[in-house]
Structures are given as structure tokens and as C-alpha cells.
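For this depiction, one protein chain was excluded, whereas all remaining protein chains were kept in their positions.
Chain nomenclature is as follows: A, B and C, assigned in order of appearance, with residue numbering initiated at 1 for each chain independently.
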Amino acid sequence: MKIEGKRRIWDDYQKEIAGDNYFYVRSCVRQNFFPGAEKTFLRYMAELGKNVFENPSHTTCTGIGYHSDIVPFKTAMTMVARQFALMTEAGYENFVTSCITSFGLYTEILDTWSHFPEQEEQTREHLKKATGREFVKPKNLAHASDVTYKFRKDITHRGKYRLVNKDTGLPLKVVEHIGCHYSRMFPSKGVGGAEYPYVLVGMVEEWGGEVIDYPERRHCCGFGFRQYLIQANRGYSIAASKKKFESMKSYKPDMILTNCPGCPMFLDRWQYAISEMEGITYGDAGQGIPVMTYEELAGLILGYDPWDLGFQVHQVPVEPLLDKIGIPYDPEKKFLDINGNAMGKPKSPSYLKFY
Amino acid sequence: MIDFGYTISNDRQTDLDRGDMRYFEFVRAIDPSLDICIGCGSCTATCKAGNFTSFNIRRLHTAIRRGDPGSLKSEIKKCMFCGKCQLACPRGVNLRNVILSLNRAIERLG
Amino acid sequence: MGALFEKLCEDIRFVEGLKACMNCGTCTAICPAAEFYNYQPRMLVDILQTHDEEKIEALLKSDTIWYCGECMSCVTRCPRNNAPGLLITALRSLSQEMGYFVESEKGRQQLAIKRTVGHWILEYGYCLHPSQITPGNHPEQGPVWDWEFHHLEGVMERLGANYKKAGPGVLRAIPKAALDEIKKIFDETGATDRFEKIEAFSKKKAAEMGMKLDDGLENEYITHIYKANTKDHSAGQ
Partner (left out) sequence: MEDSVIVIGGGISGMTAAGILAGNGLKVTLIERNNKLGGHVADWFRLFPDRRKASEVIDFLNASLGNTEIICGSSVTGIINHENSFTVLMDNAEPVTATALILATGFDIFNAGKKEEYGYGIYNNVITSAELEVMFSTTGSVLTAEGRPPSRIGIIHCVGSRDEKVGNLYCSRVCCVTGVKQAIELKEMYPSSQIYCFYMDLRMFDRHFEELYYEAQQKWGINFIRGRLSECAENADGSIVIKTEDTLTGKPLKMSVDLLILLAGIVPSEGTKQIAGMLGLKTGDDGFINSADGHTRDNSSGIPGVFLAVTLKGPSSVSPVIADARAAAIQAITWLRSKKNMND
């Protein structure tokens, strides 16, 4: 593999990312499954002295409903317009989404409006009629991973740890997984384009790790909206993730890094389900391959407590990875509540290790 | 093992790295004319069995050439050996002999 | 031009998605749905560009249009700038509009999505809510989720969420005024109408199939559409 070839492509796809004053909108999936990730994003942005504003009245963009086709496009456009209106009312112009599905939908809608201005007009009318609100389109639209990518060097400077094996001194091997809706429809809207996105690679390189490219890197995790939401369709969803694990396993990755809401949850949970269905585990000796979000990884680099980041709600244990880097953690505190009281413990799976 | 209410879907993708080329090699040794097929579909267009069933002779012999004999045994029974495919083939592929050879391959290879 | 094709052309996603297909197969080559279902986005585009009303009606009533996962990988690849993934969104919209979705097993599943994600949007302001991700319906979420589900308030508090409370933060309670706005947007832009159509057509179909269907999630029809595969959807071709 010639890395210069990728660098040439990366140079072609450098998008503009605003430097401060962000209007932040949350993700349906991530709030449920990675509450610590969104919290961590706001924490390091504050430490970096950046202003990130959240209006409690913002809501879903309806992306999951839209992509499972119960929500019409007109509705999605108007819901997105309402978010823009909240941004406008708060005096912001830089819009940041926590969710990739949202980011893709916002991008698609802005593109639609530029090609079909009458759609924008109609949306404005719908919004006005339904809510009385008006909006200005954002000057800059970014995903939270874009923003984290932008400040990756600042995170290094404040960081305590690097993605290096403390015993061998070798970089940790990371496979990255990009959400499908990050740049597939609009390659120029993603850092690094659609084929070799650089947004996560840039973080891993900066923080000392080594990115492993593997044949099924571009394959979807298998969420497929209705393909997971309905139990009868989940065979598709799990098969897609399995295909990725089978393809990456010979490279012995130390971890999987993701920028999408659903992907880390599926890549985490499906390792458990595959083990319980087929007795197969990936990674060393039943440990699985730890999966994390870029915020969780940034948090580790910055030396935040792993249990503040939310690793206790991952099914695939991250302790082996923490040990490799040399990040201290207190196993006794893993499942305690905020006051240090016990809340019981999850049951141990049959095959996948449990700490 | 836990029953999750579903199973992991099988992959339909043709994987030429893991293809079962035995049927193709068997037929080829008897009748190499399948090599010159241009995939035009004249055989399927004229096929009597294909007019009354889901039988698709072109798809079947293409799948054999791709090492994918999955539906061979059930599909090949639909052929009525009328030989029209062979008449229609612009490249002169001896399709009747190909089908006969495939039947022999099934006997031999299972 | 036939009536169905004309209706599809009213959808800008359809107009954007259908240019001219040369049957090259780059879409099917990397389509996750094509790997696991009897589905080829190439065939879908090829059928649509015939403008054949009978074929389009059959498509709208078939399982075929419900296999796609809307990952949009096909959009990146098409050398003719077609977008099969966008065409799917237009076809699914029309299938629900016409009530054709209940004619296929995969299409009938729309009611279960409407009664979960659809209702959660209106109730919680988000497409999902942890209180609704029950381990029973989501066994693959595993023992950690099972533990979390039974200690949601404690876990969410530990991780800095603002669970069910006012103000900003993870899983905050969405103000009633905001939820009212969502409802008004839904009424104004056709989502409410679609919900009603999904309900009405599904109720008719449930009766036709002789299955019990009430307004909740625990009934014969919902359980059936949520769990059943009565045929092998990967078979064929």
C-alpha cells in the first residue's frame, strides 16, 4: 500500500470546519447507548475554550424515521428547518451534529434546496405555519467528528496517553469505521472524501496509533434502519457486521474506532450475539475487539476516567485495551452509581470475557 | 446457545476464491464449447422449459462457470432436452451436450 | 406516462435518482441487501426505466422494495448518476400512500416501525428512548444492556445524562411546547397522514389475514410482522 496515494486524495477533500461557536444537536441512538460520548465531547470542547451551545428544545431530525420510511421527506425537511430556526434564534451560524444520519440528512436537504429552491420555499412556509419560526441556513455544517478532527492536535497537546503499547512501544492497530451517511452521497462533505475518509485516520495518526486498512472497511455495519428495527430482519444486520469482523480479524486489530451513532453499538453488540449464536469470538482469547467512539477515544487520550466516559455500558470489554496503553482504572468502581453505591452487575456472557 | 429469534443471514455473494469449479471442469473436459458463450441469452429466449417454469438456462450455465452450483440439481430437471437452445446459439455452443454432461457430473460428483 | 410513474415523478428524490441505467451492476456489487436478500438495485432501476405500469405496481406490492438498508453506497458508485437508494425512498413512500405495502411481508412491517419509532418521536422528541429498548424485544443488546435497562436512572446519572429532567443534556425531557411543534409539523407536512394510512391499511390487512390487532404492541398481528419470515427472502435467481 502506498500511503502517498491516499495522501493525494486526502489533500483533495479538505472541507471547511468552523473554529468556534457551535450550535450542537444530539443523536437519538447515541444518547441511549453512548451517553458518555456526547458528554465527553462537550467536556473537551469546554477545556479547549470553545463555545458549544445546546438549546433544550431541539429534537430529533427524524432521520431514523425518515430512513425507515414512516416519515415523509417534507416532514424531515421541516424538522431540520426547525433546528436551523433554533440555531438562528440563538444567534449561531455553525451547526454541529452528533449523529451521522442527521449529518447526511442535513447535507442532503441543503443540497436539495440548492437544486430545487421551491422546496426550500415550501419548507419555510410549512415551518412558519406549524411553529411560527423562520430560519437562516447554517454558514457551516459539520459533524462532531469533523470538529474533533480539527482539534486533534490540541487534544494531543493536552493529552496524557498515546495509542502505543506500553510494553512493546509499538503503535496500536486501529481499524476505523465511517458511518455510511458521512460522505457516500456527497464525498466533498467529508474530510478525505468517500473512498478513504480521513476524519478518523487523522485522529489515530495524530494520537500515535496505526490505521489498518482491511478489505471490508467500506462495508456498512448492517443497521439498515428497518433491517434492525424489525426483529425478522436482523439476520441481515448481524451478517453485515460479521462480514466485517471476518475480514478484519487476520490483521489482529487492537480496537475499532467509529464516528457513527449506530455502528459502534452494532459492532459491539453483534460480537456478543455472534458469540452466543456460534461460539465465535474475535480478538485475543475471548476478549473481543473493543469498539469505541472518537469522543471516548479522545477522552482516553486526555486522561479522563474510563468510567466517566461510559465504557461500563459497552458489551465488549475495553480493559485489555486500557492495560495495553497503561491507562489506570478501578475495576471496583465500574458498575457503581454516582454516589459510589452498588447497582448490581451485568451477567457474564457465555463466551465473551467479562470484567 | 441463545435463541435470538433469528439467525445470521447466508451470504448470496459469489466468491470466486471459494468457488466450486468441479462441475464446470467436468463439463469442459467433455465439451469445451461453453467457453465461447457470449452471454447473449438466445438460449433462454427460446427455451421451452423457460417459457413455462422459472428455468433460466443462461443463468444456470453462467452460475456453473462461476463455481456456484447451488441450484443446479433442482433446476436442471426442468430442461426438456428439446435442443432449441443449441439451434439458437449464435456461437454454436453445444448446450444439449452441456446439460447432458452436467447430469453426468451430478451423478459423479453428487 | 402511467399514473403510478407520474406519481413517482412528483417526488424529487425520484427525479434526482433516475437518470439512465446501462445495467453495469456497480450498485449491486457493493449493496449489502444484495448480499443477503434476493435483491439487485440494478434490476430495480431497470424496471423503473421501462415506465411499465404493471411492473411498477407489482414492485410497489413486493418485498423487493423493502430489502434496501438505505446505506446509499450505490449512490457513490453509479457511473450514470442514478441513485437506487433514493428511488427506494420514493417507492416506499408511494407504496404506503397507495396501501400496497400491506401486500408484502416486509412491507407490512411498517406498522411496527410506525408504532415504535413513529410514536417515540412524538412522545419523547427522539426516535429512540432507552425505556423502550426492552431486553425482551432486543435480546442481542446483551447482559450489559439488560443491567443498564434495569438501572437506567442510576446509570444515566453516573454518565452525566440529564435523564428525564428539564434543561439541556443527554436524554433530557423535551419541553411540551417542542413536542407540540413536532406534532404540528407532522400534521402540516404529511407525516400524520402517512401514520393514519399505515394504520388504516394495516387494520384492513390484519382483518383479511384473520389476525388480532389492537392499538398496542402486544397483539397477534404486530408480533407476527415483527418476528415472522414466512418465506426465504434470500432465495431466487
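Operating definition for what follows: a residue touches a chain if its C-beta (ideal position, glycine included) is under 8 Å from a C-beta of that chain, and two chains touch if they have at least 3 such contacts.
It should be emphasised that the depicted structure is a prediction, and the values quoted were computed from it without experimental measurement.
Taking every chain of the complex into account, the omitted one touches A, B, C. Only one of C:26, C:49 or C:104 touches the chain withheld from this view, namely C:26. From the set A:8, A:115, A:139 or A:160, the residue in touch with the chain omitted from the display is A:8, counting the whole complex.
The missing chain lies against chain C, touching residues 22-31, 34-35, 40, 42-43, 76-81, 237. Counting the whole complex, the residues of chain A in touch with the unshown chain are 1-2, 4-6, 8-9, 193-196, 213-218, 250-251.
One chain of the complex is left out; on chain B, the residues touching it are 12-17, 32, 35-39, 58-59, 62-63, 65-66, 68, 91.
Keep in mind that, in the parts below, only the chains that are shown with their structure count from here on.
If you sketch which chains touch which, every chain touches every other chain without exception.
Chain pairs B-C and A-B differ in how many C-beta pairs they share in contact, with the greater number at A-B. If you average the CA atoms of chain A and of chain C, the two centres end up 22 Å from each other.
Chain B has its Cα centroid 45 Å from the Cα centroid of chain A. Along chain B, residues 2, 4-6, 9-11 each make contact with two or more other chains.
In chain C, the residues touching two or more other chains are 35-37, 140, 227, 229. On the chain B side of its complex with chain A, the touching residues are 1-2, 4-11. In the complex of the two chains, the chain A residues touching chain C come out as 26, 28-29, 31-32, 35-36, 38-39, 54-60, 62-65, 67-75, 77-79, 82, 104, 112, 115-116, 119, 126-127, 129-131, 180-181, 184-185, 187, 194-195, 218-220, 222-227, 229-236, 238-240, 243, 269-270, 272-273, 307-308, 310, 312-315, 335-338, 343-349, 354. Chain C contributes residues 11-13, 16, 30, 32-33, 35-37, 66, 68-73, 75-76, 83, 89, 92-93, 96, 106, 109-110, 112-114, 116-118, 121, 125-130, 133, 137, 140-148, 150-151, 154-161, 166-172, 174-175, 177-179, 181-182, 184-191, 194-195, 198, 225-229 to its touches with chain A in the complex.
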